[in-house]
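Can you keep this structure in mind? I'll have questions shortly.
The complex is shown incomplete by one protein chain, all other protein chains being positioned as in the whole.
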Amino acid sequence: MLEISGLKVSYGAVQAVHGIDLTLAPGESLALLGANGAGKTSSVEAIAGLLPTAGGRVVFDGADITGKPASHIVRRGLALVPQWRELFPAFTVEETLLAASSAPRGRPPLPLDHVYDLFPILGQRRLQLAGSLSGGEQQMLAIGRALVTNPKIMLLDEPSAGLAVGIVRSLVGIVQRICQAGVGILLVEQNLEIAEAVATRCVVLSTGRAVWTGRMDDAAGRAAIQEAYFG
Amino acid sequence: MAEFVMVILGGLKFGAVYALAAIGIVVIHKATRTVNFAHGGLVMLGAFATYVLVVDWKWPYWTAYLVVPLLIGALAAGLELSILRPLRRADLFTVVLGTIFLGTALSEAFRLAYNTELLAVPAAISGAPIFIDIGEDAAIVTLEQIWVTGGALAVGLAGLFLFRYSTLGRSMRAMASNIRGAQLCGYSVERVYATAWFTGGALAGLAGVFAAPSRGVSPELAVSIIASAFVAAVIGGFDSLAGALIGGLLLGVVETLSAAYVSSAAKSAISFVLLFLVLLWRPEGLFPEAKRRHV
Amino acid sequence: MSDARRPLAILSPLLAPLALFLWGWAAGDYWRFVLTLVATSTVIGAALTMLVGFARCISLATGAMMGIGAYCSTLLILHAGLPFPVAVVASALAGGVGGLLLAIPAVRFKSHNLAMVTLVFQAVVIILVREMKSVTGGAEGLNVAPPVIFGQTISSDLVYLGMAACFCALALLPISVLLSGPYGRNLRALATNEVAARAFGIRIERYLMAAFTVSSAAIAMAGALAAPRFRIIDPDSFGLHTSIVMLAYPVIGGMTSIWGGILGGGLMRLLPELLRPIADYIELILAAIVILTVMFFRGGLTEIGERLCPRRTAPLAAAPDAPAERATTLPAPRPPSHAHAGDALVATNIVKRYGALAAVDDVTLAIRAGTLHGIMGPNGAGKTTFFNAVTGFIAPDAGRVVLFGQEAKPGRVEDRIALGITRTFQHVAIFPGLTCRDNVIAGLGRNGVRQSFRRSLDRALWSAAARDEHEAASWALAAVGLRSLAETRADQLSLGNQRRLEIARAIVSRPRLILLDEPVSGVSHGEVEQIVTLLRRLNVELGATMLIVEHNIGFLTALCDRISVMASGRIIADGLPAEVVARKEVRQVYFGEIEDAA
Partner (left out) sequence: MHQFGRLCGAALLAGALGFGAAPAEAQAPGVTKDEITIGALGALTGATSFMGGPGRDGLQLGIEQINAAGGINGRKIKLVYEHAFTPAESVAAAKKLVESDKVFALILSSGSTGAAAAANYVRETGVPTYNLFGATPIIRTPFAKNVFHGAMPDAPTSAQALVDRVYQAKPDAKKIGLLVGTYSFPQSNKAAILPILEARGVKPVIEEFDQDSRDFTSQLISMARQRVDAVIVLGSFSEAGFAYKQAPEKGLANAVWVLDGSAVNDAIVPIIGERDPKNVWGYSNMPAFPAQDHPEAVKFRQAWIAKYGTPPQGRPNSYDMVGYGGAFILAKAIEAAGENLTWDGLIGAWSTMKGAKPSDLGGADVIFPETFSETDHQGNRALGRATIKGGLWQTVGQ
């Protein structure tokens, strides 16, 4: 479904990602692990079209989407919830979701009520400005905005960053529900616990290279993660 | 008193045209982060197109309100595509230089096409002026004055409304607010930028249609409109459409008031004094947008 | 460029007036007349190179400045009977005052707002000239008599050209000295990276005011020089249109050296004369040239020239990605002078909030002098905020910072360098247009405007002070292993080398405390190890204390004497590296709430 082979990303002379491979089908969940600066964010942003790729191929739904603009990729059903959320501070919650649902696309959008069902708090705040929401609510809105585009696969970049433990727990539950509903989840995380709760498989990155790929509960993976984090 | 009312109404008529041009500048700046110093050239070409339609081809005046905005909008989108797109990766400074000279080029191209001092365009609407009794005196209002003031304001308000509530407006606002976020919603940068330039150009074209009878068509129109429209936009905070609208009206009224009650020489200075004071007192303009830009 | 040739390079702009004079010598009177105006345009171009090219200020007031000069000298000659050369100098002073008056409000703005403020100035000057009819002759203009020098009326075109060439040379010389010296470098530095410039004591407002003043003085002088050739000066000659045309000078010529302005100004003034047969189209052609330049040849004529005949001295051998040579042992020209016992940095109860979020929440930290201290923590832990509070880039909401026993006041970034504190940046903050050596010299401090003027003169004269700076930079570059790339432009370096360059810039002032913000983010594996070695050695040999914020835990543990771990704005652990990394609460931050991490 989503097949990535030999993905490379560079910033000018600096190569951030040195060729990683992974596959992901709808309903599946995969965690991309690694310490800061390992190239996780660069990888997902390149997949979603926000960063240019320096090599490799991204095939989605049978079509080569390497180097296509982000807007094109979203329309095909591959949505990214970016690390910094990238919301529109002066938009209300409802406007934000409308902006995503009324953008031109090939697939019908999900009704906004879907999002409000999943995140009742957003329903209550629908006329509040996105900039005035709490961090957790902003994260929910970012997920909601991606969800409205009716994705087949959703990329989540560190959804837990800067959030309180309780909120992270409820987010994890919702991501699990989204996954069960048949959406493929690619989760970028530093926090191993969250990754374990969401994903069944994982890819461990270290300085831009995949150093281990396998099941989340594999002990060998643990060692690789330790190594990747603390050197 | 009647005299005062007439001064205010006269100022509003010019102010409404400034406002329309200023809104175009703001739309383009908001959505694409480009400061368009060539906007005056677009307004002038709008007035010129009106001349060609109404005088040369003898089409009825109302057709200009339909055709000219489309034409100038398309031209603006074309300029974005051909000249500004390659400049997108350059810094703001380079883009400002580019648009300054683009404006000069537009004026000069027109001058080469039509080397006369001024092309006159008949009024869109004529008829006996209306007398409104105020105290002992009567204020005199012409239909044209009402039409231009009302029409330009209506278009400006419609622009405001569209930008605020339509899908198209939402896409531009989203792009203005967070370019990555907007892309992740599915909005293409290329398309939204072209749309913004088209919209800004269309507003400039309409400003030209409204301005043509009362100002005539000459390259000087480009310079005087760009100065006034910029002042209006800066007064309004440069990123607020409503601010630009109010800024335009304010400028028009202040200009005529100062000319009427201070000195006619003060007129051209007053807009600059106003601009200067606003910049010093509130650099973010009188009506700053609530914004937190993603960097 | 070899050191011996340096003063000659600074003199090279004087070739322009000389060449114009020689051309005029050979040509007829009409060309002598034109070349006189060309010479004044080269001065205007050079002045605008400073303002537009180096300082990146779009000014639409050039015409007004020229007008100030022209009217000032004409009126001084007419009413005060001053000799022409004195009047020219006086009008340059008047222009300088005018530039300063414009700059005081203008430097607070950027980009289009700055352009608008200069437009206000332009319009007001023209309105004043037009309205003060009794003095200026109003819109009808003012007759300008031919200049009189030593009782001789100058009526010969050749003599006039010669005189103009001399004056232009006099004006070009200081501009050249300033632009090629530390002042010009610092202008470019602040235009490309304000934050880093401020960190090294470059006060942006003052630099821009100086740029406005100097360039306006030169432009006014050019105006005074040209006025007798105009025969009649009127407000239209110095209007907005003139300003816009002149704005094109540095754009077309190139904005990175004085030659850009000289060539652009000269060419733009010559073109209308050369293209007389198609004069109808001249305005369109000039506008088109600018647009094409901006689109396709952003470096202007000088860049095209350099591309056609690359300078022999440009170190192409040191290709952008050439690996740095191994750092040599430090020659250490001065012994480490601040063996300070006790604590280098004590931060007490630092708090910084952004809205509801406490980015730094009551952090207290002491760093012993001479140690390498690391701060680690996940994203959003508040590391960089804390770091900025310590370096003075942001003012904390509460708490105090004591540096070497002295309380540091927030805000005055430029004072920290004098205290012996320097820093590097999370996102490399080198000055891209400058050479490595010039980047490093910026780190020496002494970057006040007046100091930079004097240092520019030192540099032009290649005095002992300038040689010392040169040597200090060589030493710092050698220390980080970039000696061979000293004359390469910084933006052509690999990221790892750019990091080294930042370190060189941070150590060149021999600081007591160096703050390093993510020094290896984005740097490749091999280079990380080199940087560890480098920093350790610098610590030992310079005796400098270092505070390092980093994500790369392996790097920190390998480098540091102590590590503090931050999470959610607080310090949750502090101690020896191996010990800290093993702690449960630290593992939790990274791995989540898992009991058994093994």
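The chains carry the letters A, B and C, assigned in the order they are written, with residues numbered from 1 in each.
Everything that follows uses one rule, which is that a residue touches a chain if its C-beta (ideal position, glycine included) is under 8 Å from a C-beta of that chain, and two chains touch if they have at least 3 such contacts.
As the structure is a computational prediction, the values presented were derived from the model and not from experiment.
K.L.:
Could you tell me which displayed chains border the chain that was left out of the figure?
P.N.:
B, C
K.L.:
Which residue among C:37, C:52, C:68 or C:119 touches the omitted chain?
P.N.:
C:37
K.L.:
Among B:1, B:66 or B:120, single out the residue that touches the unshown chain.
P.N.:
In the full complex, the listed residue that touches the missing chain is B:120.
K.L.:
Any idea which of C:105, C:138 or C:543 touches the chain not displayed?
P.N.:
In the full complex, the listed residue that touches the missing chain is C:138.
K.L.:
Can you say which of B:34, B:50 or B:145 touches the chain missing from this structure?
P.N.:
Checking each option in B:34, B:50 or B:145, the one touching the absent chain turns out to be B:145.
K.L.:
Specify the residue from the set B:55, B:70, B:134 or B:273 that touches the hidden chain.
P.N.:
Touches the omitted chain: B:55.
K.L.:
In the full complex, which residues of chain B touch the absent chain?
P.N.:
Where chain B meets the chain not shown: residues 3, 6-7, 10-11, 14, 55, 108, 111, 114-123, 126, 129, 140-142, 145, 214-216, 218-220, 224, 255-256, 259-261, 264-265, 267-268.
K.L.:
Given the full complex, what residues of chain C touch the hidden partner chain?
P.N.:
28-31, 33-34, 37, 130-131, 133, 138-141, 143, 145-146, 153, 155, 226, 229-234, 236-237, 241, 272-273, 276, 279-283
Please note the rule applied: only the chains that are shown with their structure count from here on.
K.L.:
Can you compute the centre-to-centre distance for chain A and chain C, using the mean CA position of each chain? Integer Å is fine.
P.N.:
41
K.L.:
Between chain B and chain C, tell me the centre distance in angstrom, where each centre is the average of that chain's C-alpha atoms.
P.N.:
37
K.L.:
In whole angstrom, how far does the Cα centroid of chain A sit from the Cα centroid of chain B?
P.N.:
Between these chains, centre-to-centre, one finds 42 Å.
K.L.:
Which stretch or stretches of chain B touch chain C in the complex?
P.N.:
35, 37, 83, 86-87, 90, 92-94, 96-98, 100-102, 104-105, 108-109, 111-112, 223, 227, 230-231, 234, 238, 265, 268-269, 272-273, 275-276, 279-280, 283
K.L.:
Under the definition above, what is the set of chain B residues touching chain A in their complex?
P.N.:
Going through chain B, the ones touching chain A are 167, 170-171, 173-174, 177-178, 180-191, 289-292, 294.
K.L.:
Inside the complex, what are the residues of chain C that reach chain B?
P.N.:
56, 58, 105, 108-109, 111-113, 115-117, 119-120, 123-124, 127, 131, 240, 244, 247-248, 251, 280-281, 283-284, 286-288, 290-291, 294-296, 298
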